[in-house]
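Structure record follows, encoded as structure tokens.
Just one protein chain is left out here, and the rest sit where they should.
Chain lettering (A, B and C) follows the sequence in which the chains are written, and residue indices restart at 1 in each chain.
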């Protein structure tokens, strides 16, 4: 099996789906000749032509809305939002159109649409090239929100998203693009949507995360094992909405302790929902407070390194929280 | 003291602020000659002229962004969004501009802006005239989000919002406009932002809500007293972001039981944040699961009466949840 | 070129009676076949009859919600959408209920929609007038003004990619042109040469806001200039002029020549919706426009050609009334959806179980349905 980076996995998934199904097409800013600002679509316009790998005008609303119409007509659009920071012009298209079309037509009109969104901080991008912005969409029923943490999952989940009959938002952390590599099958496979994965088994503490911070959480789990002999069970949500309550609650039922890690703002980040669900549905299982490791509630990530570092979750912060919960 | 409806209180607050400060002006769709679709601005254009009570083009983005620029220049705009359902065209203006201007300019440029938003269901408005849409903004640091539940608070909080130096979103529930009346002073007064209010004292259970559902919660509390002798402490959040943790946690510290009621979608509604905060910071105080009474997670409120009724929180549902938590 | 003066809001504006009737400069249209003239009239009359009935039903409290009547605007509604192909798509606005009649949605389904019944295309979910119909490719619209145009661009893109000879008729009002969405749709249609006709129904008001507070131009067709597509303004109360301009635009789109912006200048007789007394307009202004009733104008024209008499009209109306009664009856006898059906059609998979049974991971805490 070839070893692939996360971005190679994305590129491969797109190529395979474009080949497999003539209804699949890509649309977004700079995705054509340039191959995308992060090169996720590199070589695809050359291979599939400018109609199936289409440079859009500079308008995220156009990218998403035209995809909705195309999807309604039986095509399988894969739209790209260059940075999550620029998703607001598509807010109506995503939350009022894509999320509600099936519902408002009682299932007679649907939009099997995939929206790839590049998100995340930690690369010095500053206030407007670092945002996460997943919560708005997790809070919007009708949308499926996915955020893979590894190349294997990235390929399998993206293929599953493209084939899914719902509007799927697919969040790719820019810091993962070239920093993680793993073996990825060349064959066709999918990873199921709506299912979390236990990425590390453990009995003392449940840690829940996704995307880039999932990797930090895995490192923290390893340190807890090395330094304290604590066995942390690490759950990768993978799908953020609708999220997989069963896997999380099952784990909490045997560990009784929980740490949640995410990069979106603290207030009403997904950690709030997970914590609230546990506090409501697994109250008796808990032996300690549920701790969230998140950025502070500030408008966005500053560019200057020290402030960015202060903002971002990291392994030390996660370990400190885990220690706290275990010691409780 | 005159008895006023909620909408009279709003109208009075606007008139008084327009009179008090020549920098105050209003902008929105149909707010001028028509006096607003709910008549919140009735008579104001006649009194203050078309420049200070300005009909905007049909563009929520224009309403909010032009207000931001005007506020930056020292004016005190009060913008109106006709229905919360139509706030998405202003999403960038609100979350990327208003919320971040002070931050990104390190305090050198600010926008003392008030955005009045008419929200809420229960009036047969259907999918696009019933939405609540508060969570997106509660999740956006830099914005203050306010939602009064009574005429007295509506007048006092709106005046406070207009005088505040932050961008304040002011959510008015359309079902409250004409259904509640109370004595409201004719004198100038403000109700402080950022402070919750204990609207009913109690020792057995803390109930947290805001806006229209706060009134349902008060009714439920009365029923708990009548039917079970249970004393419910009812907290009206009033400001949803940044919300008043202290008041809630203080209450939980002596009641040990919590029910949260809101009308925004369940997943990542403000109930999630309150619950998560309690589960994290007042874990030892809890004697029962924290229960949220919310709508189901569906894209929006259907028009047909039976489905709308199924969707909306009501007194029976709140009482059932309170009984559950008390019995636990 | 004859011009009529009509007052709009506080300002006097010139409303040219006929402006650039054709895309082809100086071109004359062929006279229309008699059958087409009669069909244009028949549909206008049907639309009027249906909407006046709907208004009565609403006043009687027979259905709730609200309704946005296009009475007075029938020439535009009918002339732009007569004889579309089954697969041609409509991107409707809130005032396009009668366009369903043009496309062929059964009247009984439309009345079920008004009544919010289970038998309606959306099974009681949306407000009365926000109606779509999948079998005839009518987008089920949101209320967000202009958003349907942008979805329309995607349908047009699919037609283009699949080399299908279909078109999208995208309907919006003068007010909608202020929203960024409107611009984004027009611009994209221009770049991609999409098979679309953007019909702007300029009835001089957006709710209470007069045109001059909406935009600084009086001819909305001018806006086409910025998108590299042709723009045409017609007297939206002259059904023949509207039909001819629309046909030209539709033929262009079908032939792969791209989109057209067609502005139809007209007027709504009643309030923005059934609960709006429309006090922001003077009675004189309304009266002036009522005198330009597109149906009466067409009657005179047909009569001049020997194609119309009162008896025929009454016969038509009687037929419509019968169909309407049946539709009302169907709607009123239709069941409403069960409350829990509001949990359906959220996703392609069901969320009923998830929403109804919150499994609890605790021995002590009973499951309650909340």
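By our rule, a contact is a pair of C-beta atoms (placed from the backbone, for glycine too) under 8 Å apart; a residue touches a chain by one contact, two chains touch by 3 or more.
These figures come from a predicted structure and were not determined experimentally.
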item: Shown chains touched by the chain that is not drawn here; value: A, B, C
item: Residue, one of C:227, C:267, C:347 or C:361, that touches the chain absent here; value: C:227
item: Candidates A:33, A:178 or A:254 - the one touching the absent chain; value: A:33
item: Selected residue (touches chain absent from view) among A:8, A:85 or A:244; value: A:85
item: For chain A, residues in touch with the removed chain; value: 29-30, 32-34, 37, 55-59, 61-62, 83, 85-86, 88-89, 124-129, 289, 291, 293, 296-299, 302-307, 309-311, 317, 320-321, 324, 328
item: Those residues of chain B which, in the complete complex, touch the missing chain; value: 25, 51, 56-57, 59, 61-62, 65-75, 77, 89, 92-93, 96-97, 100-110, 141-142, 144, 164-166, 194, 242, 245-246, 249-250, 252-253, 280-285
item: In chain C, positions touching the absent partner; value: 177-184, 187-188, 190-191, 193, 212-217, 222-229
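Simple rule for what comes next: only the chains that are shown with their structure count from here on.
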item: Farthest-lying chain, centroid of Cα atoms versus that of chain C; value: A
item: Distance from the mean Cα position of chain B to that of chain A, given in whole angstrom; value: 31
item: Centre distance in Å when chain A and chain C are each reduced to the mean of their C-alpha atoms; value: 40
item: Rounded Å distance, chain B centre to chain C centre (Cα mean); value: 35
item: Per-residue multi-chain contacts in chain A, two or more chains; value: 89, 92, 96, 100, 103-104, 141-142, 242, 280-281, 283
item: Per-residue overlap in chain C, given as positions that touch at least 2 other chains; value: 125-126, 130, 142, 144, 180-181, 346, 351, 362, 364-365
